[in-house]
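Only one protein chain is missing from this complex, and each of the others stays in its spot.
Right after this comes chain A.
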């Protein structure tokens, strides 16, 4: 029991001693190795850092990153191109729709115009035919009226002759006289009085 304790104590003392030694060594070195600027490896580390980082930067900036940028640009332009194509297709479809609508509207307008023209033509034709017929009828009416007038005039002329002759004959039978001039003026007056002269 006693020997074990002694052993433990000895171990502890040894540990303490080691700690003291290592702490002393650290103090001699100046604590943190990072602050031991007397170490030649420190300067060497920085020089190699600059060399390595310089080469690293050169490799990245002139070889690696441009390639990566090319890949990303390619994707960006491809997506952009696809979007552009889709946009163009949509514009084309819209244009086609508009053209179709315009064509439909035009066809409708044309057919309506044709209908209107045909209707107008038919109307004009009918009007012309009516006018022609009217003119023909008017002509016939006028001709008939002229004939009637001629016939009436002739009849009127004959009436005066018949009246004069009849009056002469009556006057001669009744009176035995013959005065043709007086009879004729009397017939004239009578006709005028009846409004048939």
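Keep in mind that, in the parts below, a contact is a pair of C-beta atoms (placed from the backbone, for glycine too) under 8 Å apart; a residue touches a chain by one contact, two chains touch by 3 or more; residues count from 1.
Keep this in mind: contacts and distances are computed from a predicted model.
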Chain not present in the shown complex, as UniProt names it (candidates "Cytochrome bc1 complex cytochrome b subunit", "ABC transporter permease", "Cation/acetate symporter" or "ATP synthase subunit a"): "ATP synthase subunit a"
Absent-chain contact - pick from A:33, A:119 or A:157: A:33
Identified contact with the non-displayed chain, of A:49, A:116 or A:154: A:49
Footprint left on chain A by the chain that the document does not show: 15, 18-19, 22, 26, 31-35, 37, 39-42, 44-46, 48-50, 52-53, 55-57, 59-61, 63-65, 67-72, 74-75, 78
